[in-house]
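The complex is shown incomplete by one protein chain, all other protein chains being positioned as in the whole.
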Amino acid sequence: MNNKIKVGIVGANGYAGAEVLRLIAEHPLAELKVVTSRAQLGKKVASVFPALPCDLEFSDAQDPALKTCDVVFTALPQTAGAALVGELIDAGVRVIDLSADYRFDDVSVYERTYNVTHPRPDLNKLAVYGLCEVNRKKIKSAKLVANPGCYVTSVLLPMLALSSAVKVTNIIADSKSGVSGAGRKADEAYSFCTLDENFKAYGLFTHRHAPEMSEKLGQKLLFTPHLLPIKRGILSTIYFDVNDSSAAIDALQRAYADEPFVSYTDALPEIGFVAHTNRCMFGARFDGNRGIVISVIDNLLKGAAGQAVQNMNIMFDLPETSGLPLYAPI
Amino acid sequence: MNNKIKVGIVGANGYAGAEVLRLIAEHPLAELKVVTSRAQLGKKVASVFPALPCDLEFSDAQDPALKTCDVVFTALPQTAGAALVGELIDAGVRVIDLSADYRFDDVSVYERTYNVTHPRPDLNKLAVYGLCEVNRKKIKSAKLVANPGCYVTSVLLPMLALSSAVKVTNIIADSKSGVSGAGRKADEAYSFCTLDENFKAYGLFTHRHAPEMSEKLGQKLLFTPHLLPIKRGILSTIYFDVNDSSAAIDALQRAYADEPFVSYTDALPEIGFVAHTNRCMFGARFDGNRGIVISVIDNLLKGAAGQAVQNMNIMFDLPETSGLPLYAPI
Amino acid sequence: MNNKIKVGIVGANGYAGAEVLRLIAEHPLAELKVVTSRAQLGKKVASVFPALPCDLEFSDAQDPALKTCDVVFTALPQTAGAALVGELIDAGVRVIDLSADYRFDDVSVYERTYNVTHPRPDLNKLAVYGLCEVNRKKIKSAKLVANPGCYVTSVLLPMLALSSAVKVTNIIADSKSGVSGAGRKADEAYSFCTLDENFKAYGLFTHRHAPEMSEKLGQKLLFTPHLLPIKRGILSTIYFDVNDSSAAIDALQRAYADEPFVSYTDALPEIGFVAHTNRCMFGARFDGNRGIVISVIDNLLKGAAGQAVQNMNIMFDLPETSGLPLYAPI
Partner (left out) sequence: MNNKIKVGIVGANGYAGAEVLRLIAEHPLAELKVVTSRAQLGKKVASVFPALPCDLEFSDAQDPALKTCDVVFTALPQTAGAALVGELIDAGVRVIDLSADYRFDDVSVYERTYNVTHPRPDLNKLAVYGLCEVNRKKIKSAKLVANPGCYVTSVLLPMLALSSAVKVTNIIADSKSGVSGAGRKADEAYSFCTLDENFKAYGLFTHRHAPEMSEKLGQKLLFTPHLLPIKRGILSTIYFDVNDSSAAIDALQRAYADEPFVSYTDALPEIGFVAHTNRCMFGARFDGNRGIVISVIDNLLKGAAGQAVQNMNIMFDLPETSGLPLYAPI
């Protein structure tokens, strides 16, 4: 019991933060010590979220108890967590940051993309990009992990495998996400009557996840997100050309053969195969050198909180699947 | 063409008002002259609602053009439309009011229920309760029609038929409504992620439609509303006792036999049978003297805008079904 | 009254056929004379579809009354309607066929695509492709109209406008459709529990609508359909390159400027803007010579029954918008 990893969550009122809370509360080897939320300060978690029967109270981000944690998940808007992340790291607390602040190798791309000045370029150098299956070794010893974007994860897992084996060009990622990807909001644009029985594209040529994908893939790509009338899940339909389609299939099949959470499937995957799990599944079809990959994740799990907890498991030498759902419910 | 009824709509930004707008825009015998909305003042309707390709601009409720209309639909919050309704009626314009202001015979019940002072008790005396099939004659010559509440319509149509034929006691109406019943809202409680895959009861013992039902039925009843994860439609499951069940069935079958929009069905009706139409369908089952009626309507049509337009058709001697959908889409 | 167009519908049990039934039943200038369904033979329409309060009984496709109609809509599976279509045309009845049988100029492409022998290549020569806004003149005098595919309509309307003005290359249409596109089915793959909160791609490189698009566009394109957890609507995200993007935008804005049902929009259209209407709306964004068009329709209306009725309106010199909804409900 007293060997459990001590965990803090900053910004536990948002969907990603609340999902980390849920996972840690049921994690067999971790223990929730502090959860903070400015909006819910002083309230019991269970009174704010009747679905989360947790005895803790929300404190604020200055709570000194955060510095007694082994790891803190920060789930704040861009740049808002910068000072805190620095303090925590100075205090020897390892941090898994769910914002975009530390995701970019090139700080200037981050600044252009998010239209901000990077709060801590010095910390950015420490940060490890937390795409678990790809950066596992660096994550193990990282002080600061930058948890990848949700759309990005769905695209990078298959496309990095592909790119490492064959020449891939003309990439277009047409992605569709459930509504929880937009976060908790009081906004008519996200109301039930606006979104139910509806579907739309947004952010054409301008979505912030495109530069993140491009930097990690080492090439520009075209990315178009869409909003699905479901709560959870992303499906990315990825179009591209390759110089060798059988090497491409081979690469997709082998790349993650030993991974518990990432798998190639001959059948094309559907969002329902992975919703409520930490898995990424992808399949592919080729017509000559033209290829299509279909990749699915749960945007709040493998696309956010699940990958964050997987990063924690890696950082603290826990079994990597601890506390992470693998089987999808009906 | 120039014989068409000239129509104004006040508060066309809300769901009920916008639905009146849609019906009138496609009505063969009516013509939209003015639409008002404080929130959207000066904007083209089509730019605010791309789904409603109407050339008019939103003006405000002081627009003098309202007084040149034959009829004005007022769809404002409780008491907000009072002064305007008076001015319009003084100017000889007939008014169909979609608020609760003029629904009650007994002003004191209205005041207790809505916790306001009635703005115009004098006008209240003029008002006809616009339950079309029941009050058709009075509606024909009415200057002011008080359009009934949505839940109320689903309950009154079968229960008034029943009450007029047999002794009905111990009424419990357990009603379930689609989300549009709550109106257009920027509120996390009505966000897609809150309501999708969810269902809840609300307003136990306290919902404002209970006194409206009670007054019209002439007896107290217990009413519990619930929120369905669908956009449109109400289903009311109504429990009661009767002194003669075969007379009860007979009454339900005959009461509306000649009505185009209200019908008894041997099969139990579902919301899908009437969504997107102006119909009310109900069925019934009895076990001895204990009875259950299942009644369905579209809350925005027969429960609001559709019944309002049906009232207009009656008031202006148009064919009662003009401009009102009768067939439900898949 | 007695001047109304006399209408028959063959295969009125399927979604497209039932939707034609609904539109004709409420059409001010047409009259339903015969509806057939093998599955529902002898039953009242209203008893099979409580949502469609129509007094007719389903007869079978041999009903001689079909030959007394002015026009018959045939909504049967591929090749199943061939003999009947021939008989009707020989009897002087004009036919609007909702199957794929007569959609292709090149019979051999049809045969390869649907893996059948064309039942009546002779009739195929008579057939006019019923994309209303593009072939209006030929449709006026057509004996046989081949109603376009649903996905096809969403892609052709913007892309034909574009192709007629600029050089368009590298077209990829990533389309998403509501479930009604698959037709009425007792199949676990289309059950509520399978599709709710789910999303998937299907038919990669092999969907039958791709050759139809290619023939009409005069170039190959890549088409990927997906299944949305909604009842109605298609959104196509279409990627392409042009040689002149400002001419491209201009073409998209002007092509249908005078059309009631097809419109360009600066804002990107959503399915909700056109669901339950006969409209097609599209918008576009360009980045250099790379373009993206977003095009939306209701798959059962502009994508099937609505366009079929629009074709009837054209063929019989009725106002083209008669009986066709233009305003989308909430």
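To keep things simple, chains are lettered A, B and C as they appear, and every chain counts its residues starting from 1.
The criterion applied here is as follows: contacts are C-beta pairs under 8 Å (C-beta built on N, C-alpha and C of every residue); 3 or more make two chains touch, one makes a residue touch a chain.
Because the structure is predicted, anything quoted here is derived from the model rather than measured.
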Which one, B:38, B:167 or B:200, makes contact with the chain that was left out?
B:200
Of B:131, B:182, B:294 or B:315, which sits in contact with the chain we cannot see?
B:294
Missing-chain contact, candidates A:42, A:64 or A:329, resolves to A:329
Pick from C:63, C:87, C:111 or C:196: which residue touches the chain that isn't shown?
C:196
I need the residue numbers on chain B that touch the omitted chain, in ascending order.
172, 174, 176, 178, 193-194, 197-202, 204-205, 222, 224, 226, 228-233, 235, 237, 239, 268-272, 275, 285, 287, 290, 292, 294, 330
Contacts of chain A with the missing chain: which residues?
15, 18-19, 22, 25-26, 28, 50-54, 180, 197, 231-232, 263, 265, 267, 269-270, 272-274, 276-277, 279, 281, 300, 325-330
Across the whole complex, the chain not displayed is touched by chain C residues 15, 179-180, 184-188, 190-197, 229-231
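One rule holds for everything that comes next: only the chains that are shown with their structure count from here on.
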Round to the nearest whole Å and give the separation of the Cα centres of chain B and chain C.
35
Distance between the CA centroids of chain A and chain B (whole Å) is 46
Centroid from C-alpha atoms only, then distance chain A to chain C, rounded to Å. What do you get?
40
Among all residues of chain A, those touching at least two other chains are 193-194, 197, 229-231
